[in-house]
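What follows is a set of notes on a single structure, which appears directly below.
What you see is part of a larger complex, with each chain still in position.
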Amino acid sequence: MSSSYGENIRLSIFGQSHAPAVGMTLEGIPAGLPLDMAALEAFLLRRAPGRNDWSTARREADKPEFLCGLKDGVTCGAPITAIIRNTDQRSGDYEKLKTVPRPGHADYTAQVKFGGRQDAAGGGHFSGRLTAPLCIAGAICLQLLGRAGIRVISRIAAIGGVEDKGELLASTAEKAFPTVDDGRGREMAEKIAQAKAAGDSLGGIVECRVLGLPAGLGDPMFGGMENRIAAVVFGIPAVKGIEFGAGFAAAALPGSKMNDPFLWEDGAVRTEGNKAGGILGGITDGMPLCFRAAIKPTPSIALPQRSVDLASGQAAELRVPGRHDPCIVPRAVPCVEAAAAIAVADALLGRRKDALD
Amino acid sequence: MSSSYGENIRLSIFGQSHAPAVGMTLEGIPAGLPLDMAALEAFLLRRAPGRNDWSTARREADKPEFLCGLKDGVTCGAPITAIIRNTDQRSGDYEKLKTVPRPGHADYTAQVKFGGRQDAAGGGHFSGRLTAPLCIAGAICLQLLGRAGIRVISRIAAIGGVEDKGELLASTAEKAFPTVDDGRGREMAEKIAQAKAAGDSLGGIVECRVLGLPAGLGDPMFGGMENRIAAVVFGIPAVKGIEFGAGFAAAALPGSKMNDPFLWEDGAVRTEGNKAGGILGGITDGMPLCFRAAIKPTPSIALPQRSVDLASGQAAELRVPGRHDPCIVPRAVPCVEAAAAIAVADALLGRRKDALD
Amino acid sequence: MSSSYGENIRLSIFGQSHAPAVGMTLEGIPAGLPLDMAALEAFLLRRAPGRNDWSTARREADKPEFLCGLKDGVTCGAPITAIIRNTDQRSGDYEKLKTVPRPGHADYTAQVKFGGRQDAAGGGHFSGRLTAPLCIAGAICLQLLGRAGIRVISRIAAIGGVEDKGELLASTAEKAFPTVDDGRGREMAEKIAQAKAAGDSLGGIVECRVLGLPAGLGDPMFGGMENRIAAVVFGIPAVKGIEFGAGFAAAALPGSKMNDPFLWEDGAVRTEGNKAGGILGGITDGMPLCFRAAIKPTPSIALPQRSVDLASGQAAELRVPGRHDPCIVPRAVPCVEAAAAIAVADALLGRRKDALD
C-alpha cells in the first residue's frame, strides 16, 4: 500500500494538507518504551515551518496528539496513533490547481490517478505536510534505536550547488544550520536569500549517518538496507536520488580502491575506509551506515511558469499562490533522519528472527 | 521478506550460487499471456557470463526450466516457477572465504547474520548469479508490458569514469555494447581490458528508460515509482545509488530550471524537458520514466587485498580465487531493465484498482 | 501485522478501550465514492451499546470523526481515517485486572505478551470496543459493494442453544432482532433476560450471506474466500468458529449429497442447493456466499469466578467489575457483516488484476 511501510513494524501515514488532520499509526513497537515527549516535540520542531528566513510563513504548532498506544506515557504494545490538527488552512488559495497544474508538482498526476477526485488543496495527500507524521514515527523509532546505542546524524551536504566541506560528525548534527564548515553554511543561507528575493527556489543534498549499528542487520536481495532505506526516503516528497557510501562516485573507481580492506580494531572487525557505506550484500558490516539524498528545489515558486489549462485545452501561465519555502533542504534534514530511523528500526526488530533458538 | 517483492505481483527468488539450482516464482501474472520463450532466452543471454572478453569464463547455459504456471506455453494464472540448474560449480575454490572474507563482498556480513551457517560457496544467496532468476521474472514482465505498449530501454552511461555522450534512444539499446557514442563505447571496452590485465575491476552507470507509460501509475508516499523501482534495483548486487530524472544534479538547480513546464502536444499533456524523469509525486506523468543506477566495481579482483582471519584474529592477505568479470556493467544492463520491468508491471496491475467501478 | 488487514485495501485499526480514542485507517478505497454518512452512522448504531436490555449500560455516541480521506464527503483516494473519542471511561474499575486476570479474557495473555506493559483498562486494545472502528471500515466497504450490487445480510442463528428456524432472507436482516422466526427470537430474548438476572452470559451463532457476488472472486490456496473472510471474522473478539456452506455438517455427508449440481438458470450457471456456500476452490461461484460464526458467551459475568493472583501466587476469587452485556450476539451481527464486507471488498478490487489487458 502506498502510505504504509514496514515488515516488522508497520507505519501508516494519513492526512491531507487541508483535511482536519494529518497523522500516523505505528504498529509493532514493543511495549515498555517510555516516550520522551519533549525530545519528540523538539525533533518535530526541526521540521516545523515558519521558524526562519528560509521557510514558509505558515505557522503551525505541529504538536501531536497521541490518541492511543501509550499507557502513562509508555508504549503498551497496541498500535500508536498520533495526529496533528491542520489549523492554518487557506483552501481558497488552491482553487485553480485542479485545472492549471503546477509544474514540478503532483497536481497533474493526482488529477489523472484519482480521476479529478483528489483533494487538491495544498497538495492534499502529496503535501510536504505529510512529513510531519513521518517525523513523529521517526522520533519514536529514534528513541527505540537510542536504547540500542544507535544514533542518526545528518548534515546539509549541499544547497544550490554550494557544497559543505569536511566530515560529518555528531557535533555537526546539533547545529541549527547543520554544516561542518560554517562558512559554507553561510554561503548556502545567502544563496537561499537570493533565491527568495528572485521568486525562485533551491534544492540540495542531505547526508545521513547511522552510528552504533551492529553488524548483521538487513537481508539479502530486496531486503537489503539500501532497499529498505530507499523505500522510505523516496517517500519524502522532492527526493530524486539516493546513494550509499561512495555511491555514484563508486562507478568511476577500480575495485582495488573501492573495496574497503578488513582489519581488526579492539578485537572487532572493522574496515579501513567506508566506501561501502557500512553495507555489504545489503547487510550492515558494523561501520557507520552512510547515505546521501538529493532534494530537488521546491517546485512552488513565485516566478511565472508555463502550464496548461486542463479544462480549456489551452496553454496557461501560472504564478503559484500561497506561501512556500524558497529551500526546504534544512527542514528535510530531520525528515531524512526519520526515514532512516524507521527503516533501521524495522530491520533491527527483524534481526531477532535470525537466531535459531 | 528479503527475497520477495511485490504488491500486485509477488516475485520470490531462491537459490545459491552452488546449490543445485537458482530460480524464481512469479505470482499474479494474469492468465492468457503467451510466453515467447525465444525472446525470454535471448534476454537471459544478455546477462549470461562467458560471452566475451569482459565477463567471467564460467560458462552456463542459463536455460530456464519452467516447472509450472504455463499451459501450452501460455500463462494459466497459477504461480510461474522457473529454475536454472547450477552445473559448473567449483566449490573448492571458495573454502577459505568463511574465515578470510573478501573485501567488498557479503562474506563477512553473511557470516555474522547467519552465524556461520551461510552457504559461502560462490557467494551463496548473495551471488550475482541470483540475477539470472531476476532476469527470468523481468523477461516475463517485459512481455506483459509489451502488450500495453510499454518498453524498457537502457544503455551503459559510464564505465570506469568514461561517460557516454548523447541521448538514449531505442536504437541504442539494441547494440551489443549499448552506448550512444560508439567511440566512447570502445574507450570503455579498452578500460575494461586494462583493468583485467591489471587484475583489477571497474564499475559504471546504467541508464534506463521506460517508454510508453500511461500517466497515473504509482501511488503517493511509499508507493511512489521511485520507491518501487529503487526497492527492486537495489536487489541487484553492486548497485550503490539510484537517481531519477535530473537526480543529484537537481540539487544544484533552481526551481525555475528544474520544473518541467506543461504543454499540450497532439491533444495530450506533456512536459517540455523531463527533469522529473517522468515522475511527479511518485506517479507517472506520461513522459519517459528515466533513472540511472550506479554499479560499483566487481569486488572480486586478482590483486592482493588486506583482510582478516576470523578464526585466528589475525590480519590476512587475500587473493580472490575463481573466475570473475573485470566489469559486470554490461551484464548488469539487462538486470536493471528486468528490475524496472518488475516494478512497473506491479504498478500497472495495481493501477486497475484505482477506478471506482 | 496484528491490527492490519488486506491485500488490495489496507485496514489498520487502532485504539484502546480507555485511550483518548479508537479509530481506523482504510487505504485503497478508490476515489469518487460519496460516503452516505447517515447510512454509516445507522450501521454503527446497530453495534452501539446501551440501546436495550441485553447490552451494557455504557452509553456512547459512537459518532465517528473523519480526519481525512474525504473531499466534500466523497473519497479522494487518500487514506481514510476516522476516530471515535472515548468519553465514558471509568478506569478505576479495572485496576485489579493486571494482578487477577478475568477468566475467558485476554487479561492474562496480554500480561504475558506485553510483559505487564499493556493497557489493561477495559481490555485495552483487546476490548470489544475495537469493533466500532471495524464497523466504520465495514460500513465504507458496504457502500463500495453496494455500487456493484453486492449486499450483506445476516441473522441471529442461535443464542444460548435456541436456534432460529427458516431461511435467511433480506427481509430478516432488517429486523431489530434479526431472526426469521420471531417466536424463536422472543425465546432468545427471554434467555438473555434470565442470564442477566443470574449474573451470567450467553453466546450464539451469527449467520451471514453475501448476495449479488459475481463468480470469480478470490484466489486459490491461501487467497480463498474462506481464508480471507476467516482472517477478518476471527478479528472480532469472541468468535471461536466459522463454517462455510454446509460447514461441519458437510463432514457427515456423502459426496453425492454434498456436491451441488450445476444447472442453467436464465442463461447463467447456478447450482441446485448451495452446500458449498457459494465458494468452490476458494473462489465464488455466483451463488450467495454463506457462512456462520460461533460467538462465545461474554466472558465478563457478575457471578464469582476462580482466578489467580499473579502478584502473590495465590488463588483468588473474582467478580468482574464494570457494566457488561449479558449477550453480545445482537451487537455482533453488524460486526460480522462488517468483517464480511471488508474481506469481500478486498477480493473485489483484487479481481481487477486478473484480466490480461
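Descriptive notes on the structure:
In order of appearance the chains are A, B and C, and numbering begins at 1 in each one.
In this section, contacts are C-beta pairs under 8 Å (C-beta built on N, C-alpha and C of every residue); 3 or more make two chains touch, one makes a residue touch a chain.
If you're wondering where the values come from, they're calculated on a predicted model, not measured in any experiment.
Counting every copy of the one repeated chain, the full complex in this structure comes to 4, with 3 of them shown.
Note that in this section only the chains that are shown with their structure count from here on.
Nearest to the global CA centroid, when each chain is reduced to the mean of its CA atoms, is chain A.
Using CA-based centroids throughout, the chain positioned farthest away from chain C is B. We define each chain's centre as the mean of its Cα atoms; on that basis chain A and chain B are separated by 26 Å.
Spacing of chain A relative to chain C, judged by their CA centroids, is 38 angstrom. If you average the CA atoms of chain B and of chain C, the two centres end up 45 Å from each other.
In chain A, the residues that reach two or more other chains under the touch definition are 1-4, 13, 110, 113-115, 125.
Residue ranges of chain C in contact with chain B, taken from their complex: 8, 28, 30-33, 77-78, 147-148, 220, 349-350, 352-357.
Contacts from chain B toward chain A in the complex involve residues 1-5, 7, 13, 101-106, 108-110, 112-115, 125-126, 130, 158-161, 195, 198, 200-205, 215-216, 218-224, 226-227, 230-232, 234-235, 237, 239-248, 250-256, 258-264, 267, 269, 271-272, 276-277, 279-286, 294-301, 303, 305-308, 310, 313-315, 354-356. Per the touch definition, chain A reaches chain C in the complex via residues 1-4, 6, 10, 12-16, 19-23, 25, 27-28, 31-32, 65-71, 74-81, 83, 110, 113-115, 117-119, 124-125.
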